[in-house]
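The other protein chains are all here in position, but one chain of the complex has been omitted.
And now, chain A:
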Amino acid sequence: MVREQPQQQQQQQPVSQMSYTVEQLVALNPYNPDILPDLENYVNEQVSSQTYSLDANLCLLRLYQFEPERMSTQIVAHILVKALMAMPAPDFSLCLFLIPERVQMEEQFKTLIVLSHYLETARFRQFWDEAAKSRHIVEVVPGFEQAIQAYAIHVLSLTYQKVPRPVLAEAINIEGLSLDKFLEHQVANSGWILEKGQGRAHQLIILPRNEFNHPELKKGTGESVPLQHITRIFPILG
């Protein structure tokens, strides 16, 4: 399934052409400490250009793990914020597995871990409250809010056919007139439907159908046989 993403919310772009060389560096030298500065620059580039490469970031965390004295906590913080933005993928945990516990004890990382916990358990109200208190950590990374909203909408559309307006408002942290505008946009661009005939507080939003909120859309996966298995009977057929 493709996650429904409103157009105005820019998801992190795939790695751009310019960064190709860093990707190549990682592929050719996965265990070479000399590429550490390149990878650090690359993290900053991902932040400013709103791109993302998990593999490059894991490679950098690995080099930090081998040579802890070279670790820059600021870079690590950027990597973790980017990983949060990649939800629902498990990237945040993948990064934490590589970061020594004593580093995780630092205040900014503790905050990020709490934020991740709220997202993992879909407690969006608490998440936005906590994020508001930690603007200095998350707002340095452009696109943060939009990425989390995209994740929230992803979880909502896995769960709901029709979502009550207040539930949506809480999850994406948009209210009142802004929410009206947001909904208008979604209706026009992403196939959302507003159920009529009720007051605003009781408004229901019909989310686009997918196989997870409309089970009848699920394809019969039982009937597909990979070609490789069929090749086994080629000699017989021939």
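Here is the rule we use: a residue touches a chain if its C-beta (ideal position, glycine included) is under 8 Å from a C-beta of that chain, and two chains touch if they have at least 3 such contacts; residues count from 1.
Basically, contacts and distances are computed from a predicted model.
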Undisplayed chain, where the name is taken from the UniProt record, one of "Eukaryotic translation initiation factor 3 subunit L", "Phosrestin-1", "Geranylgeranyl transferase type-2 subunit beta" or "Mitochondrial zinc maintenance protein 1, mitochondrial": "Eukaryotic translation initiation factor 3 subunit L"
Chain A, residues in touch with the chain not shown (by the definition above): 1, 3, 30-33, 54-55, 58-59, 62, 65-68, 88-90, 93-94, 96-98, 100-101, 117, 120-125, 155-156, 158-164, 167, 204, 212-215, 220-225, 229-230, 232-233, 236
